[in-house]
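For this depiction, one protein chain was excluded, whereas all remaining protein chains were kept in their positions.
Letters A and B name the chains as they come in the text, with residue numbers starting at 1 for each one.
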Amino acid sequence: MAGAQTNRLDNGGLIDRTAPLKFRFDGKSLSGFQGDTLASALVANGVKLVGRSFKYHRPRGILTAGSEEPNALVELRTGARREPNTKATTAELYEGLEAASQNRWPSLSFDVMSVNQLFAPIFVAGFYYKTFMWPAKFWEAVYEPAIRRAAGLGRAAGVADPDHYDKVWAHCDVLIAGSGPAGLAAALAAGRSGARVILCEEDFAFGGRLLSDGGMIDGLPAAEWLSRTLAELAAMPDVRIMARTTLFGVYDGGTYGALERVNDHVPSPPEHQVRQRLWRIVAKRCVVAAGALERPIVFAGNDTPGVMMASAMRTYVGRYAALPAKRIALFTNNEDGWRTVETALGAGLQIAAVIDARPDISPSHRSLASRNGFTVLHGSVSGVDGGKDGVRKIAVSLTGGARAEVEADGLAVSGGWNPAVGLTSYHRGRPKWRDDIAAFVPDGAPPGMVAAGAANGNFGLGACLAQGFAAGAAAAHNTGHNGKAGTAPVADDETFSLTPLWHVAGKGKAFVDYQHDVTASDIELAQREGFESVEHLKRYTTLGMATDQGKTSNVAGLAIMAAVTGKSIPDTGTTIYRPPYVPVAIGAFAGHHRDETFHATRLTPSHHWAAEQGAVFVDTGLWKRAQWYPRAGEKDWLQSVTREVKAVRSGVGFCDVSTLGKIDVHGPDAGAFLDRVYINTFTNLAVGKARYGLMLREDGIVYDDGTTSRLAEGHYFLTTTTAKAGLVMQHLEFCRQVLFPDLDVQLTSVSDQWAQFSIAGPKTRELLKEIVDPAEDLSNEGFPFMGAREVALRGGIKARLFRISFSGEMAFEISVPARYGEAMARNLMRAGEPLGVTPYGTEALGVMRIEKGHVAGPELNGTTTAADLGLGKMMSTKKDFIGRVMAGREALVAPDRQVVVGVKPTDRARRLRSGAHIIPKGQTPGPGNDQGYVTSVCFSPTSDQWIGLALVERGRERIGEIVHAHDPIRGEDYEVELCNPVFYDPDGGRQRG
Amino acid sequence: MRIVCPFCGERELGEFTYLGDAKPVRPTADAGEDAVHDYVYLRDNVAGVMSENWYHGGGCRAWLKVTRNTLTHEIAAVEPAAGAGAAKVGA
Partner (left out) sequence: MKYSIFSLARAALSSHKNWQRTWRDATPKDRYDVVIIGGGGHGLATAWFLASEYGIKNVAVLEKGWIGSGNAGRNTTIIRSNYGLPGNTGFYELSMKLWERMEQDLNYNAMVSQRGVINLYHSDAQRDAYARRGNTMRINGIDAELLDLAAVKKMMPFLNYDNARFPVQGGLLQRRGGTARHDAVVWGYAHAASGLGVDIIQNCEVTGFVRDANGKVSGVETSRGRIGAGKVGMAVAGSSSRVANMAGLRLPIESHVLQAFVSEAIKPLIPNVMTFGAGHFYVSQSDKGGLVFGGDIDGYNSYAQRGNLPVMEDVCEGGMALMPMIGRVRLLRQWGGIMDMSMDGSPIIDKTPVEGLYLNAGWCYGGFKATPGSGFVFAHLLARDTPHEEAARFRLDRFRTGAMIDEKGQGAQPNLH
């Protein structure tokens, strides 16, 4: 099986050769081992061409071995689980993995779109801003669709994601990003000190560069030290180390975001398991030990498959025992690049040459070269001859001007290292430049965060261990943990030597941002056109905006800009770093909040009973409310609703109104408090009585309404609309705690404590008699209209009974403890059977309120005044209340305001619709005569026609006028009469009877 | 952001609702339209340390006066509103 892996070493590496895995790339069957990434398995199979670039569709291979990969992006998995733009370098291999290259047609090796390269002389940075403008209509019709199809990379699945995601919280003293030497040392120190520690590692294996580069720590080989350290950490109960987990962002108050890829390394998540988990970690301190990223050097042909970061080549050879090439050259400007030569030699590779841009090369490297028979060239790579099948020849400009050629099938490149400054910069801290390493290092990190090791610009192994250990110990100490940390692990530091080199002049395209095809000449063009600011540069050329967020390109890009403007790199500055550190699936941020569980569902106390009755439910905020109760033989909702209304108006019906907000107001100043929040007065409300109340916002606009009852001298019971239940509570608490702290009053939300039913119709008393204790006097004298008091029910339960009516009928509302709500519904049905009791839903409720001209949500729309609603007379002139002063502003008392009025079509058979506008009769509709609109409509069984309420300019002065209901969006226009909004029983005799 | 509620302890941002600047004082009943207009509509809109009204609706329902820096989101102090809790002012 492994025989197919032409480029796999027989020994070494951290792969499990006893666990072979089959996978497919572009339909071709290949094999790898447990412990491989997709990229390492492709390397082992000799695959060089992996993807196509964004704009020019250039053939691309594998550049890196980590999450900074710009080139080797694939569509991973198939069907509903297809994941576009997945980095082959971080995708773990599993049995049966399927991956496909992307952004090519018809195939990766023959991509028609690569003709774009022919147009490359025109397709420079920002070319699209200068053309595609004529003819104007062609943009949407021709140009844009073509651009949209050509752009983008992979294809999303296009169907619902079948997997689940989880969101969890965690708390710790010390959070550590990265499990390289610095991160592990930090964890050791913090853990031994007694701190609660969480360490997140994005790789599936712990160790960071130790896994690729080895070394000696505390006298032990790195692998041995690593397993000993991991064992020690695992034994600490307060230390949690998490693999496959990327710390991607830092938010306020020490809140961090991390993504755990729980089951991305298997074909699909096991049953009842999530694919990924979003961690929100609250940490007192954070040590960023996220390492550094090796950076490319920009030269012509640097995107040829087979050109690879030197450290990545070490990773493939050392960690995965997979050979990216047979005969390699190294192009370096620093000492570290040479380690690749050592690794390659150790694996038996040929070294074609080392091209070193530094003026001096150490004697030990010279002797290494002579011992192994390769040449060391002083100079730079100026071009690469090759193509989709890889590198063939490398052109070298030698120091002094001569040229040379090197034959090789792989080119390792090292331009130095950039500390991973993302996390430390997400609070808009700007990293600072360090000349000695020619790189930006963290500065201005968020409170509580420090960087350590390579992430802080300290690249030596010994320095990483020491600094990580010190940072971990300090973080523990600062969070009050002072246990014995012991001594820091010790290792030698490697020699550091680097001569900055960003760009080598040469013929052919030299890529800065590989994925977005941004070249050195694009940056020069941007500068020429005035896009010198790094943010302009980024936006004009799209440098750094690809899926790798410029991890391999940003610094080189601004170094080139610095060179052409003659400024220094730090003066040129960096763009703002933005989370997430690596792209995170949108599904992970949503967690379980999708489908039916997008938001909570609230059920009324009688919900299950209503469901048994076959009720149709409607969403009202989070509530499910019974909308109507269809009966067999009814052909549509209108028939059911009409029946319910008629039953109430002629007999008795009931409706669950528990969704209303309910607030108990207690205290000696309860009445005074209500006087300040309502426009009308409540101190003078008698005990045992209810009153309709209207409250304004401080800006004078109506906020909410409801009835408030006085149950005892210092006890009021206030109701709100369903929509504003929580908001009114918040508002009243604000009034109580902030505005009027001198008042002795307390508020208790009892919305969920009481089940409330409206019982309405001429036979209401007959029904109530069966429910309420016979000793209670329900007569008109004993319980008059707007009466409110506690009563005993048959069986002894205490209830609150209110003689209030929304329907205009003789009606009561009854409240029982919520746990009796369902029983109450059943009881009303049972007791009411002889009376023909009819449960009714929110539609019938709405019909009856419109028939009575009561305003509700559509009229209380946040722009209407009390006077607009016909309730202006309720505003007390004898006291101050919230909104009083602002309600008097000139535009709010203007005579031409739109006010509530009734409307009905002159053609009685006509259906009226909400949202139709009111236009004077005989006029052509236009902005100048748009006088209002229909707010609420219903078919009124009582009037036997459609009726409605409307907000109409000077409406109350125009009763009887015929106007147009203009509804162009539904293609309708018809005459309606403006009328009294109270369509039913205008004298109110029925509700008082 | 995390707010240390004086009644509940440190809690996550999602439990709180923001109202705004706590500095403006509601004018007295006789103050007139201009004063109320300024109170309702005009804001210092501080870039820096600001005293703000926050509501712990996901917890104890106390209104809190939070001293917070609008440039950094750092919270320097949290106090209960004058009338928060059961005790009455002056009682």
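Keep this in mind: contacts are C-beta pairs under 8 Å (C-beta built on N, C-alpha and C of every residue); 3 or more make two chains touch, one makes a residue touch a chain.
These numbers were taken from a predicted model, which means no experiment stands behind them.
Of the listed positions A:584, A:674 or A:711, the one in contact with the omitted chain in the full complex is A:584. Contact with the undisplayed chain is limited, among A:20, A:152 or A:570, to A:152. Only one of A:95, A:161 or A:961 touches the absent chain when the whole complex is considered: A:161.
On the side of chain A, touch with the chain left out of the figure occurs at residues 54, 81-85, 121-122, 124, 127-134, 136, 139-140, 144, 147-149, 151-161, 163, 165, 167, 249, 251-252, 255, 257, 278, 280, 426-428, 521, 525, 528-531, 533, 535-536, 539-540, 542, 545-547, 549, 576, 578-580, 583-587, 589-591, 593-599, 601, 618-619, 697-701, 857-858, 861-863, 886, 889-893, 913-917, 925-927, 930, 933, 966-970.
For chain B, the residues touching the chain absent from view are 1, 12-14, 17-21, 33, 37-38, 40-47, 50, 52, 68, 70-73.
Assume only the chains that are shown with their structure count from here on.
Residues of chain B touching chain A in their complex: 1-2, 12-13, 17, 19, 22, 26-27, 29, 31-33, 36-37, 39-41, 53, 55, 57, 61-63, 72-75, 80-84, 86, 88-91. Across the complex, chain A meets chain B through its residues 169, 251-255, 282, 427, 447, 698-699, 726, 729-730, 733-734, 736-744, 746, 749, 880, 885-886, 888-889.
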